[in-house]
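Shown next, in structure tokens, is the structure this report addresses.
A single protein chain has been removed from this complex, and every other one stays in its place.
To keep things simple, chains are lettered A and B as they appear, and every chain counts its residues starting from 1.
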Amino acid sequence: MYKYFPHTPDDIQQMLAVAGVASLDDLYAEIPDELKLHRQLNIPSEKSEMEVRQIIETMAADNKRLVCLAGAGVYDHYSPSLVSYLAARSEFSTSYTPYQAEISQGTLQYIFEYQTMMAELTGLDVSNASMYDGTTATAEAMMMCVAAAKKRNRVLISSTFASNVLNVVRTYAGYHGVDLVEVPAKDGVMDREAALALVAQDNVAGLIVAQPNRYGLIEDFTGLAEACHAHKALLAVNTMASALGVLKSPGEWGADIACGDAQSLGIPMSYGGPYIGYLCTTNALIRKMPGRLVGATTDAEGRRAFVLTMQAREQHIRREKATSNICTAQGVMCFYVACYLSLMGKRGLREVNEQSYAAAHYLHDALVGSGRAEDVFPGVAFLNEFTVRIPGARQVREKALALGYLLGVETEGMDDCLTIACTEKTGKQEIDDLLSNL
Amino acid sequence: MAKVIEGLYYAESHEYVRVEGEFGYIGITDYAQDQLGDVVYVDMPEVDDEVTAGEEFGAVESVKAASDLFSPVSGTVVEVNEALEDAPELINQDAFENWIIKVRLSDPSELDALMSAQAYEATCE
Partner (left out) sequence: MNNVYYGKLIFELSQPGRVGYSLPKSAFEGYSLDDLSAESRRGAEVELPECDELTVARHYTNMSNNNFGVDTGFYPLGSCTMKYNPKINEEVAALPGFNIHPATPAALSQGALRLYDEVQKTLSEIAGLSRFTLNPYAGAHGELTGLMVIRTYHQQRGDTQRTKIIVPDSAHGTNPASAAVCGLQIVQVKSTPRGTVDVEDLKPLLGPDVAGMMMTNPNTLGIFETEIPEIARLVHECGGLMYYDGANLNPMLGVCRPGDMGFDVMHINLHKTFSTPHGGGGPGSGPVGVRQGLEHCLPNPQVVYNEETHLYELRTDEHSLGYVSGWLGNYAIIIRAYAYLLSLGRENIAMAGKLSVLNANYIKESLKDYFNLPIDGLCKHEFVFDGLREEYAGDHHASDHVTTLDVAKRLLDYGYHAPTIYFPLLFHEAMMIEPTETESRDTLDAFIAVMQQIAEEAKANPQMLKTAPHNTPIRRLDDVKAVKEPKFTYRSLQA
């Protein structure tokens, strides 16, 4: 007997009789003998609940919890207690994709709220609810550009994306047959002239740009949408989600697609996942959009209610002709975002950005002002993440680790540089202590 | 029973062509609309696009299904039925009246490979 199996020996005997076989092993009678294992699996032996907890607690204790001053797409923002408390409700967490709308209004409603909030933040018409993370959402945006353009398979991507985004997009492009062209950077931001020249060649399906970029810099996309549209290309803007609350939105830049990672909206860092990627677009492109979509309709008694809709785009109906292979509805992660934004509201999201901005600028100014570091891209504005050159950056970072700080990430491709991020959790005392001991 | 109309040319994939001079009006048959159920969207090509016999030129969508449209003939699209953009249900009301695209036929001999009303009706049984 085992705690997850309710069958008594008597149950098993009676059920076997109904099934018309003599033993549990006979349930596998048709399987050729040589395919069967005939031994116990060589995996750890069963553990009691206390032992499971103890083993995994030991592993958790083997990770060092550091003051987080790193970003690179994942930010240590504060998430109110209520968010994870409600997300753990098993009515939400133990349900599946809401196929039976009549008994899934909870899931459908919070997804509808999530969609509304993401559309609002990005300034676009519609949001899906299905992307795994920001890297794959960007890859989906790339494939969406190609699908919308029909006969063009060239997509431009800014080389100022974080390297993990570029790596994933490159992988997808390679297998999907997309001619991915990386637009070079100039002074830390995408070389706009180079992008415009490429777009003007009239063979481009889309252009994907990053905001803020891999160095934390705020880029200027003026004129890109007009140029793309003049040459029948789409513009996709990837923005760090929390920053959407204060930075010019993709919609305001004239983008056709907004994509990115929404981890920064209340989702724990969890060593890399789960997060949620967001992908928003205009009404005109809905049928090219991948993933699950919830819409409002009415029930037989005329009440407003919510349902999965526009499913004819999806893999379970369209198979190889689907807009994507996405099957996930990133349910609980949509919940995190919707609940976080419900609590924070417009005022809270602004305050989070205001404080993250202030902490990052304070740290930046302290590093540069004291002569320990120098600006790499002077004069280009940043939000809560910045890149500085620090002589012996690797050793400095090691020393910070010893002091209990994750002082940014080493900036790929640039010697002696660190890219450092702050959030509203970054305390002034913490920064001052770090600087005085470093 | 699904309706068929004499004098049209039918494809196995349930599209028809009504020929008027050098033009062909292409749509889906009454049988096809009945199988699909409520049509909610028609994905149509653009004017001046080329279509090729046997190849896909669009799709019809119902709530829980989507079906590719295959052109029975080759040619150039000269008109799309814009009424379907706002009212795709017209196809359910009368699939033969509400054609999807109008094509200038590039090779009328292709019509010979299509079925008559009678032959098509037999395939639907």
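As a convention for this text, contacts are C-beta pairs under 8 Å (C-beta built on N, C-alpha and C of every residue); 3 or more make two chains touch, one makes a residue touch a chain.
No experiment lies behind these values; they were computed from the predicted model shown.
When the omitted chain is restored, the residue from A:M333, A:L367, A:C417 or A:L434 that touches it is A:M333.
Screening A:V294, A:L367, A:A393 or A:L434 against the full complex identifies A:V294 as the residue touching the chain left out. The chain not shown here touches chain B at positions 38, 40-41, 61, 63-64, 88-89.
Definition applied: only the chains that are shown with their structure count from here on.
Chain centres here are Cα averages; for chain A and chain B they lie 42 Å apart. The residues of chain B lying in touch with chain A in their complex are 40-41, 43, 59, 61-66, 68. Per the touch definition, chain A reaches chain B in the complex via residues 287, 311-313, 317-318, 321.
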